[in-house]
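Pasting in a structure now, in structure tokens, and then I'll have a few things to ask.
Heads up, one of the protein chains got dropped from this complex, but the rest are sitting where they should.
For clarity, chains are labelled A and B in written order, and residue numbers in each chain start from 1.
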Amino acid sequence: MLRVRSPRDLGAGLVFVAIGAAGIVFGQGLTFGSAARMGPGYFPTLLSYLIIAIGLLLAVRSLATDGPRIEAVSFRPLVAIIAAILIFGALINRTGLALAAALLTIVAAYARRDVDLKETLLLAVGLALFTVVVFVYGLSQPLPAWWGR
Amino acid sequence: MQITRKQFMRGAGAAALASAVGARDARAQDYPSQDIRFVCAFPAGSGADVLVRYFAEKARPIVNRTIIVENKTGAGGNIAAEYVARAKPDGYTIFVHAGTAVAASQSLFKKPPIDVARDIRVAATINRQPFMLVVDAKSAYKTVADLTAAMKQKGDKASYATAAPTGRIMGELYRLKEGLKAVEVVYRSAPDSLNEILSGKIDFGMHDPVFSLAQAREGRLRVLAVSTGKRLDAVPDLPTMTELGIPMDLTGWWAAMVPTGTPKPIVDKIHQWFVQMVSTDETKKFLNSFGGDPYINTPEQGQALLERDVKDWGDYVRLAKIEPM
Partner (left out) sequence: MDVLQNLATGFGAALSLNNLGFCLLGCLLGTLIGVLPGIGPIPTIAMLLPITFGLDPLSSLIMLAGIYYGAQYGGSTTSILVNIPGEAASIVTTIDGHQMAKQGRAGAALGVAALGSFFAGCVGTVFIAAFGPPLAAIAQEFNSPDYFSLMVLGLVTAVVLAHGSVIKAIGMVLVGLLFGLVGTDVNSGVTRYTFGVEELWDGIDFLPMVIGMFGIVEIVRNLEQPELPRTQVSTKLRDLWPSLQDFKESWRAVLRGTGLGSLLGILPGGGAVLAAFASYTLEKKVAADPSRFGKGAIEGVAGPESANNAAAQTSFIPLLTLGLPSNAIMALMMGAMIIQGIQPGSAVMTKRPDLFWGMVASMWIGNLMLLIINLPLIGIWVKLLSVPYRLLYPAILLFCVIGIYATNTNFTQIVMTVVFAVFGYILVKFDCEPAPLVLGFILGPLMEENLRRSLVISRGDPIVFLERPISATLLALTVGIIVLIVLPQIRKSREAAFQE
């Protein structure tokens, strides 16, 4: 029974194999050409094979050498931060910078546990004001400050 | 007298229509009442961006409102074109871009971003500029005829540099007319090709006027001809390829464009602003330094130009056997 001695190496190996495989699959339509007249597909295909090779090497190594365990993934911070970013991106054109900034701040705050809502709201308002003043009025960035244009 | 329901509805309808028209006129009258955006299809810092920002700056005192330059980059200008076509036709979104590029996009891409005839209108034209045939200043080629003779001799050992679709087409037209076998080497930008032209690895280049003129002034390159149908005031001594027996009219022209449906009074106002800016001596000098002439056309003339270019570029792309993306 094969025992995985270095889970991180195995993980990395799998990622590389996946990327290399994707490179080959999605690069199928590209002309390969020859070494003297390389087509657009030459380099990417070569690279993809090399990446797969490295991935396999790491996977093999993970069975042979010891390595630390993979750290636990805590989903809360990752999901909260990503949600905050996406919400900002989706809303900025509709609700303007001030609101989008405030929302981002609030959602991002919930990446932690025990969030003080009052403090968070204050921070949200503060950042909203600050960014609107600095970016829209100070630096004339093409960002809508509020609803409307 | 009792007003019948029908009469009431008709009356209300007429009033609504009148107020709508009136509102539009009123909107046109108090246009501009908000900040205006100039959309630039190239990233901040590029030559195109500098041009757009120049006009944004010059327009500010005339328009009396802040003009924000918005960079919507990508896909050779397609993203910006789509953005403008979808924008509200109220005159607050103005696309400052090469009309030729918009026209060419109809043929260069399998799925053109917009339907030029349907989605976009020219409000004002800004300049017209040529592409140029350049050679190493140290070389013996003083005229295009010299170059052609040498290229015929060199056959397929000759190479030439291009960096933009216009350059590629210019090169292809030259090759076809003179029956040359020179191999095309494509660069990301004209300056990238300079070292190789100077070291003799590349025999000639078909490049934009900004680069070509800058290097000609430095004495590193020699410009042999321009791609426009007629000579330009900015560079009156440069012969056109047409004069030299290679017929073509590749004139790049920049314009201020708006989405279709923008009310005529607003379009005319935008037109006036640009005419005012383009007519100054300062702008003339600015445009000349980029190798172009100021170019003024009515919105209708500009639109006709656009449609003519759409057709011409369809032909060019087929001729140069450029694969639509």
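Structure notes:
The definition used in the following text is that a contact is a pair of C-beta atoms (placed from the backbone, for glycine too) under 8 Å apart; a residue touches a chain by one contact, two chains touch by 3 or more.
Every value quoted in this text rests on a predicted model; they were computed, and no experiment measured them.
When the whole complex is considered, the residue among B:T148, B:T166, B:Q215 or B:T228 that touches the unshown chain is B:Q215. The hidden chain makes contact, of the residues B:A150, B:V185 or B:L244, with B:V185. Among B:D35, B:E70 or B:E307, only B:E70 touches the chain left out of the display. Annotation: of B:I36, B:V96 or B:I202, B:I202 touches the absent chain (contact as defined above). Within the entire complex, the positions of chain B that touch the omitted partner chain are 43-47, 49-50, 53-54, 56-57, 69-76, 78-79, 113, 157, 159, 183, 185-188, 191-192, 194-196, 198-199, 201-202, 214-215, 217-218, 285-286, 289-290, 322-323, 325.
Listed for chain A, the residues touching the missing chain in the whole complex are 8-9, 11-12, 15-16, 19, 23, 26-27, 30-31, 35-41, 43-44, 47-48, 50-51, 54-55, 57-58, 61, 70-71, 73-74, 77-78, 81-82, 84-86, 88-90, 92-93, 97, 101, 104-105, 108-109, 111-112, 119, 123-124, 127, 131, 135, 139-143.
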